[in-house]
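Part of the complex only, each chain left as placed.
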């Protein structure tokens, strides 16, 4: 009897009986794994997040993240020895805000500003499609979130994973898990959300606006005669602009542009570029995912808040898409050279999925209307747009922490 | 709190429009300046990742290449493009 007792004590069964909510969390984790593996929804992040959640919710596994009030009093070594490696990773890599800028460096090292530079005018529509962020701020406050929490929630509307995670870490670490999940899930659902909003807000005639024909009718763009040089200088110009106006977005935008610079310089910095886009990016993705997943225990996840985040996050996405579309429609009222409203929708960011979805929607109405290259312009500028939005939120809401 | 939200809304949207407006402006200025002062080689960014000659225009290819790179997060590479 005593033997069986000891055996039973070692297992997780006792804990599970006391805390059956863990089973629900395991089910959620398995469902997310299904989305990531089976449905291929953003597998690079959903799989590590879901697996981290799995590890964290096995009772007694010691892989869940402890409350920051507890952790704050300890050094890293004591934290690791008391609460295990996942807390060590979370508090040194995530809570410090380190990994999102590192991932942004990798994103920059993979981003080609070429399409945007060839259609610079369209970059402007990456601004309008951030309106979902600032609109949902009101909703979130109305839902009883504090100001910083509302800001962290609203940034889901920026449709950019690392930006959302960075903002949540800084403004509302207690909501990090659900915000990250919502952000990546909705990014994965872009092929559903964009068509849905587009159907509600545009006419068939608008969707048939053919960007290439417009370019032929009203030729304006000057050719770029030294693209290599422009691409090297552009991150420097862009960085200086953003840094001057929204210094709080420097950690994100600065690292993005550093990654891009070492890519565009070419062979002399290729070693650095290959590290930033390869091992550094991939390693950061693994640990970011596992740690974010590990924050989602029954205690933090099974709350009314989570549901609110899911709802408000969806609205933020939808309003951003609609905002981009509306901006194009207003522009078209005044301009002779028309723009396809899908170019506004891709201002959301969610690169490059949004552009591909927009391209397909356009082709459905007119099989000759290839607008992928135009969509990429506003699509990439939407990344900058949401990083700037994050900077504004951080700068104006940190004081309410 | 809603008052603060209005401030954030206003300042946020104004800033974003301002910055992306300045990006368009300064980007055009940069292209103009480079064309004016340093326009030596006809556009040849990264010959290494460039696919072989096809009938498709350069711009389209560049966009395709960058899209594939994004989509596959750097894993994929276009080696052949065929017009249908």
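Each chain gets a letter, A and B, in the order it is written, and its residues are counted from 1.
Assume a residue touches a chain if its C-beta (ideal position, glycine included) is under 8 Å from a C-beta of that chain, and two chains touch if they have at least 3 such contacts.
Model, not experiment: these values are computed from the prediction.
Written as a formula over the displayed labels, the complete complex corresponds to A x3, B x3.
By definition in this document, only the chains that are shown with their structure count from here on.
Centres computed as Cα averages put chain A at a distance of 19 Å from chain B.
For chain B in complex with chain A, the residues that touch the partner chain are 1-2, 4-5, 7-9, 11-13, 15-24, 26-28, 30-32, 34-35, 38-46, 59-60, 62-67, 69-71, 73-74. Residues 44, 110-112, 114-115, 117-118, 120-121, 123-124, 126-128, 130-131, 133-135, 137-138, 141, 147, 150-151, 222-231, 233-234, 237-238, 241-242, 245-246, 266, 277-278, 351-353, 355-356, 370, 372-373, 376, 381, 384-385, 388-389, 392-393, 396-397, 400 of chain A are the ones that touch chain B when the two sit in their complex.
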